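I have placed the structure first, in the form of structure tokens, so that the comments after it can refer back to it.
One chain of protein is taken out of this complex; the other chains stay put.
Each chain carries a letter (A, B and C) given by its place in the written order, and its residues are counted from 1.
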Amino acid sequence: MREVFKEYDFDWRLGSLARKALGLSNATQKEYQYSLNYAPSYRDALDEIIRTGEPGVLMVTFIRDYIEEIVNAHAHGKKVALVTFNFSPAILHAFDIVPFCLEAMTTFYTAVWKQGISDCLDFGCEKGFTETSCTGQRLALGPILAGLGVKPDMILYSTAGVCDSNAVSYAFASSYLGIPQCNINYPPTLTDERAAEYHRADFRNMVAFLEEQTGRKMDMDRLREVADEIVIQDKMFNELQDLQQIIPCPMPPLYAMMNFAFRMIYLGSKQYTTLLESMLRIAKANAAKGIAGVGEEKVRAFFFYIDHFCPNIKWIIWNRKQGISNVAAFLNDFWPKGNPFLKHPEEGYEMDLSSYDKIIDSLALQTSRFPMVKNIRGPYDAPMMWLDDTLSMARIVKPDVLFYIGTMGCRNTWSNVKLMVRDLEKAGYPTFVSYGDSFDNRVDPVDNLIGKCSEFLKIRGVLQ
Amino acid sequence: MIVAGCDIGSRTAKAVIMEDSNILAACVMRDKPDPEESAREVMAQALAQAGMRMDQVERCVGTGYGRKQVTFAQAVESEIVCHGRGAQWLEPSIRMVIDIGGQDAKAIKLDEKGKVIRYAYNDKCAAGTGRFLEVMAKPLGVRLEDLGSVSQKSTTPVKVSNQCVIFAETEIVSLINAGKPVPDIVCGLHRAMAHRVAALAKGIVVEGEVGMTGGVAKNEGMFNALEEALGVKIHKIGWDPQMVGAIGAALIAREMVPSA
Amino acid sequence: MRKELSEAANQLNNGSVQAWKAAGKKVVGYSCTYVPSEIIGAAGLLPYRLRGIEAATTDIGDSYYGPVVCSYPKCLLQLAGEGTYRFLDGAIITNGCDTMRRLEECWRKANEDIPGILPAYYHYYGTPHKVEPYSLKWFEEENRLLIESLENHFGVKITDERLREQIELYNTGRRLLQRLEKLRMRDEIVISGTDATTIILASTALPWSEYVPLLEETLGELEQAKPNGMKGKRVLLGGSVTDDTDLVRVIEEAGAVVVADTLCFGSKLFDDLVSTEGDPVKALSERYLNRSFCPRMFAYYQPRYQSLKEKALKAKVDGVILQNVRFCDMHGSENGLFERDLEAMGIPCIRIEREYGPLVEDGRVRMRVDAFLERIQ
Partner (left out) sequence: MIVAGCDVGSLTAKAVVLGQTRILGYAVIDANTSPARSAEEVLHKALALSQIGKQDIKRCVGTGYGREKIPFADQCISELVCHAKGAHWIMPAVRTIIDIGGQDCKAMRVDAKGQIAKFYTNDKCASGTGRFLEVMADLMGITLEDLGQLSLKSKQPAVLASACTVWAQAEIIRLVGERTPLPDICAGINDAMAGRVATLINTIGIENDLCMTGGVAKNMGVVKSLESITGMRVRRLPVDPQIVGALGAALLARGVSL
């Protein structure tokens, strides 16, 4: 890592960037354009987010708050938990623990920053961490290992049994920094009674860990508040997913990412509700007018893995300019009751508010339905797993093309994406596979991705 | 109607001039560092061969890595489409084209009209490219054109495992140092490469007649190794396989509706 | 070295397997040390640990697996695809790591293209990643399901009686292997690491009814043997899967002696015994899950480090070689921690990333080992 990147803490730098960005968004249009010129390193990313209107501004605002909460947690006497993205932060509110999600930081960093990405990625390796692991965690983990950011008090991850690469990052951080850890371990099946029992027991095991770490019992009133909020959020989320099916898709492409990012960092908090309201308002208005969120919808794309190839947000901008709608994203599936994509009632979860025990069980179930955690735990072609989910969603949202974009560290999907492509093509969906890495532009640069992708869309007759 | 196709690849530049269904001229040359210059020069050669001037050429289509730098082309088309089109025109029975050029390998599936149905590129880090053979030929002291015949002399091909061009080179050097016969190494190289390319083709399912294009198709050792790895006979293309992309481009130029 | 042992260590379809099959008996392959061999044995079947030796390329593996995954399961798939594993009547795949668990799907899919390569009995076995009362319960159920499915498929009965017999047999064998390990650690070397590895590897490919007497005999001879004259730095080998003798040989050719290992094709096969008390399935479940020796058990770095450290001290090693197969995140990251902590204790370490077994590039590994040995002079 270059010396210059060691001068400021990683999290502080991100926070200050969000602060500056907001300062800009409040300015008049003219001032805004003018100021953007002085922010070359994040101009494009910022502009892309802010141009989505109110939801974009809200997103930046809340990300700023999120980071500030992390940075100031210790000063406020709160504990910080390093958490993975496929983990519901809801339970943490009941303990007043501040979640710090590595992948959210990675995503934000790679999207807005032009320099230092490779420095951060390599930093972990300098500390002995493996160079081939998933970049989603590795990028933000580097500075944390190096002490360039808040030192977490505990580490939580829900990927044991789902993704080694992910779990190992957190396990490594725990051993390296000497911080206590607790993982949620998922069995290979989803809906049978054995699995359900395991989900509940394992979640309670984590609750016990949280009690031990904080030295206090869970705040039941907070828990109830959070659960109530989730019920509202789930309803709105389902509405949003309903809207995705409309042709043309009324949702701007960035909404998918905004939504799942917020479920991952703010589920059960007011902030997420505010964002949902704002997104819904716009999406509904678009739907009423029959217009597409992307402008003119030329291609309906279903991202059956990661949808945001981050570096400099170039890929996302290109998608928008080509009129590529994001009609479904694998990371954006959460399976609450009433969701249009549910195939069986037992596939999803429902918030049962009848007792505290039931609330905790509901949260356990909800966590077990987080993206990836739900559907890459078992064989890709088993019921309710990767293929089944992708095909059944595709039938509903009617995409013109399916995209796989992942990370080079993803042993799971790289071990069967070829099988997926065969099956999806057989089912009649043109399927594009990127050999790039969503967070490391060095693997296959974004310009190549765009080149290969436009070639694909043209040759396969998706985009004329 | 006189049309032209110009294929600026990663290693070589190719140009073809056609009149109706006749190929009037076809030229290949090694790339210059500047693709624009390569394009101009190879076109000039082809024109000279055909005894023509540029203004007699009605339309020209550019293809290949450097297609955007073919300044005199009216349109550009991806090399996948061009190889498919060219191969199909030359050998109508072909349903799958395996194109191995300097920088990558592709498997392309065609319908009976030569339209691309599916295609696949080589995996990342894969050594299945012509450049790989070029790099290896050097330490082996074998000329590129001789790789095929040398490989035929092998009795017990060696195992070459590395996928990275650069590291495979070290492996070759150590095999040479270990005293392994050159034909066995060459044959081992071809096999390793053929297996990777075959895996690529199998990924999109090998069906129907298979043809091979690109410069590497001129290498008989590779041709045979690929047949063996695929387990099917490869249809030999009646023309210089390296020119197929440029021919395809010319064909597309011929079919283009002139823009007003 | 007894021929049976070296053959079993170096050849997949070895003589004993052939004889076993010729006698009309069945062979069941399994993919990981977390699968209890005793259960397979109690069904009258030969438990056979899947290995990737003999794979010369990975083109079949690469047709199903993507480019950035460990080549070990790719080699297994390659061998299956080439028909080498046709002698298997069954296979049990477990979630040792992500790439390994995906073998279940890849093998099935490959069978659609190359019919007949999938064994008739094919079972997915889910191993939890932690040791808690509920995970133990899950694991025990998993074992009972395995028993049930073996019984149904092969038309046999796995009684507690037969399980106890197998537990006895395996415990006896494991005790002998522990003796071998002790022997290996002697101050004056009596057996090379290469030979010790050969003996251990053979255990995964022979019926233990044959293996245990062979081992006993060999041990008897070795315990009487004079030092074999091997001198050199004493090293411990740890890390990713190492299912052949090549790596150990390369290290020893460079002038070291591999006196101990923490490999899952090594000492991790016999470090603990199964309790002979109580319900045999319960006892097996406890023994097989309670071992947190593999980094797949994420939260147990400390116990692993302690056991590695103890082994290194007991074997009086001069250094520790930590290797990982490329794209193996679990061992790759844990080796970094081991290195930090062992070096802090004054035990020199080297981390090596390599290609898996039959695809190794000896020269590279050799250069690093040479330099390491010179460093610890």
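Assorted remarks:
Basically, a contact is a pair of C-beta atoms (placed from the backbone, for glycine too) under 8 Å apart; a residue touches a chain by one contact, two chains touch by 3 or more.
None of these values were measured; they are calculated from a predicted model.
The shown chains contacted by the absent chain are A, B, C, with contact judged over the whole complex. Only one residue from A:Asp65, A:Glu131 or A:Glu277 touches the chain missing from this view: A:Glu131. Screening B:Met52, B:Ala75, B:Ile117 or B:Ile176 against the full complex identifies B:Ile176 as the residue touching the chain left out.
Chain B residues in contact with the hidden partner, per the touch definition given at the top, are 10, 33-36, 65-66, 68-69, 103, 124-125, 129, 131, 135, 139-141, 164-167, 169-170, 173-174, 176-177. Annotation for chain C: contacts to the undisplayed chain at residues 326, 343, 351, 353, 363-364, 367-368, 370-371, 374-375, 377.
For chain A, the list of residues touching the undisplayed chain reads 1-3, 118, 122, 125-126, 128, 131, 441-448.
We adopt the following convention: only the chains that are shown with their structure count from here on.
Note: centroid distance chain A to chain B, computed from Cα atoms, is 42 Å.
The centroid of the Cα atoms in chain A and the matching centroid in chain C are 37 Å apart.
If you average the Cα atoms of chain B and of chain C, the two centres end up 45 Å apart. The set of chain A residues that touch two or more partner chains comprises 418, 422, 435. Among all residues of chain C, those that touch two or more other chains are 63, 66-68. Only residues 63-70, 73, 95, 97-99, 101-102, 104-106, 109, 124, 126, 128-130, 132, 134-135, 138, 141, 295-296, 298-299, 301-302, 324, 326-327, 329-330, 332-337, 339-340, 351 of chain C touch chain A when the two sit together in their complex. Across the complex, chain C is touched by residues 127-134, 160-161, 163-165, 167-172, 174-176, 181-183, 185, 187-189, 194, 197-198, 201-202, 205, 379-381, 408-419, 422, 435 of chain A.
Within the complex formed with chain B, the chain C residues making contact are 56-57, 59-60, 62-63, 66-68, 113, 355, 359, 361, 363-364.
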